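The structure appears right after this line, and notes come after that.
Only a part of the assembly is drawn; its chains keep their places, and the rest are absent.
Each chain carries a letter (A and B) given by its place in the written order, and its residues are counted from 1.
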Amino acid sequence: MFNSFGNILKLTTFGESHGVAIGGIIDGFPAGVKVNLEAIQNELDRRRPGQSKIVTQRKEPDQVEFLSGIFEGVTTGASIGFVIKNTNQKSKDYNHNTNVYRPSHADYTYDKKYGTRDHRGGGRTSARETANWVVAGALAKQLISHISINAFTSSVGTIYTETPYSELDFSKTETNDVRCPDEKVAEKMIERIKEIRKEGNTIGGTITCVAQNIPVGLGEPIFHKLHAELGKAMLSINAVKGFEFGSGFAGAEMKGSEHNDIFNADGSTKTNLSGGVQGGISNGMDVYFRVAFKPVATIMQNQPTINSEGDVTEIQGKGRHDPCVVPRAVPIVEALTALVLADFYLLNKTRTI
Amino acid sequence: MFNSFGNILKLTTFGESHGVAIGGIIDGFPAGVKVNLEAIQNELDRRRPGQSKIVTQRKEPDQVEFLSGIFEGVTTGASIGFVIKNTNQKSKDYNHNTNVYRPSHADYTYDKKYGTRDHRGGGRTSARETANWVVAGALAKQLISHISINAFTSSVGTIYTETPYSELDFSKTETNDVRCPDEKVAEKMIERIKEIRKEGNTIGGTITCVAQNIPVGLGEPIFHKLHAELGKAMLSINAVKGFEFGSGFAGAEMKGSEHNDIFNADGSTKTNLSGGVQGGISNGMDVYFRVAFKPVATIMQNQPTINSEGDVTEIQGKGRHDPCVVPRAVPIVEALTALVLADFYLLNKTRTI
């Protein structure tokens, strides 16, 4: 249960950043889906380190290899095993930190919980794990190809795009390094990230995600609400501190008469403050939500800290890290969204006779 | 899986607002816990309708009856069944809405998903379900009695308490009807709710929750992160639109050098922007988070809408509803927090030899 996500469509993962490989098993994927392997690798490449000047300069090919469950290009209904080999582990970068607890990392909590940890590059705590999620999500997208899922960087630090998503052209998301389809704002964001990197610092940001053409009826209404599973998924991503959907926190300031979404005759609604979900179930309108990422904890500045003996010491900023995690997190947000939707899509087949 | 919450400590529920009874089964509760039934009923009374002038005036005693799993006042390790009878169902209040879809309610999505629904008082979609959660949460609190959990109303509409939680006296939460321990702000909130009710309107708000004295090590680091499960729990509550913990959305504007929590020699941290969680695992600092509630969808004003035949019609505001759901949601937030923490507390026993 610890390393699994989903109910019918279930992803289970393994892997440390500096082990032999990471990977996973996708269980419950239906038979008969023609798999586009290139599209999966393409999603991985969007997440990959070293892809642009504003992300970490580590070079990792992140090549996924499928080991089972796909035969002659089509899923067989068997579990789908895959691995991504770790090829560029510079464990030496981390040797100076063997027993030092990096501030706002998970070194301390892992040590206390498990009594041991693989300290190399964060081990199991590394965001490298999210490459597994991208593989599974890219496959899930092919199962629910009628649904379109678009995430983008909606803020970096205090620089926000103010354009409503409905006025953005999602095809422009991939045209700039920060993955913001609002091109003028994208430039400012990139500038900001470059400044931050020069400071040896990092910065937070937000991602907005929009899922469209969702059939009515996805989501289970009590403890597996569509938005609750999306929220859990997003809060599983490293560095995420908040999730809101539809009107979100702004909705908490509103009156009922302002917030209610009035129906059109066809069941669609004139407004969509609900964010496409009523009572935990999709209503056919766009599902949209926003995810807050804190700044990456690893900074290129020296910081006071302690080690596992409880001695006060200093940690030096070394290694190759992202000044802002948000651009690389865009495909991760999409991948998890696809996993959640595909899971509910399958589950929904069992809810009526 | 649909109506269950938790892993080791698992709550499964049933019940419609106007059926015979609601109830649930608490599975995995360990043997040997002395049960304080009065404390459980007390929590239910905090959630109950009709408890003050600013909540719905429906009168329901909400008396929990335990049917199993407790023998001579002590849990036996067997599953704990309980029911809460529905005694004050005025189904007639809802007869005029049999086939009308109430705006921003789940009538439409239930009908489309299931092809049928119990329309009386929202049926299974009613927030009456949360009484079940309060029972289970109150029991969970007794399992992890060393942890203190305090939720309170932190905003109503645009009225916020600006006092940091560490300066608030939680013993004052129950001294006013809105459940805000910042007494001056509480008065303004109450005033605001009264105005809103006079308008026949409703208003949103936020709840802040703080869990203290949490042992280091709760939470599973990949897909069952402590904060992700808390987020999922909160997003399961009717009307919730957002969840943030620690620095939350504000953290997304910060730099790494500002956001990092520097260690003290004892492993505690000088700041706590992390919200007591590192890598999904509790670090012993306070876990705190904030939950956004939209305004209740049922307003005492007429609204245009459609019915199940797709005819445009008008819905009239009738029935007895809350002008602001937030005060009654405080014990619900605490209950779910207790369930999540107790589940992880049990799970953690299995993580080392």
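Just so we're on the same page, a contact is a pair of C-beta atoms (placed from the backbone, for glycine too) under 8 Å apart; a residue touches a chain by one contact, two chains touch by 3 or more.
Just so it is clear, the structure is predicted and the values come from calculations on it, not from any experiment.
Student: Of the identical chains, 2 are shown. What's the total across the complete complex as given in this file?
Tutor: In total, this homomeric complex is built from 4 copies.
One rule holds in what follows: only the chains that are shown with their structure count from here on.
Student: Between subunit A and subunit B, what distance separates the C-alpha centroids? Give it in angstrom.
Tutor: Spacing between the chain centres: roughly 26 Å.
Student: Can you tell me which positions in subunit A touch subunit B when the two form their complex?
Tutor: Touching subunit B from subunit A are residues 1-5, 7, 13, 101, 103-106, 108-110, 112-115, 124-125, 129, 155, 157-158, 196, 199, 201-206, 216-217, 220-225, 227-229, 231-233, 235-236, 238, 241-249, 251-267, 269, 273-275, 278-283, 292-299, 301, 303-306, 310-312, 348, 351-352.
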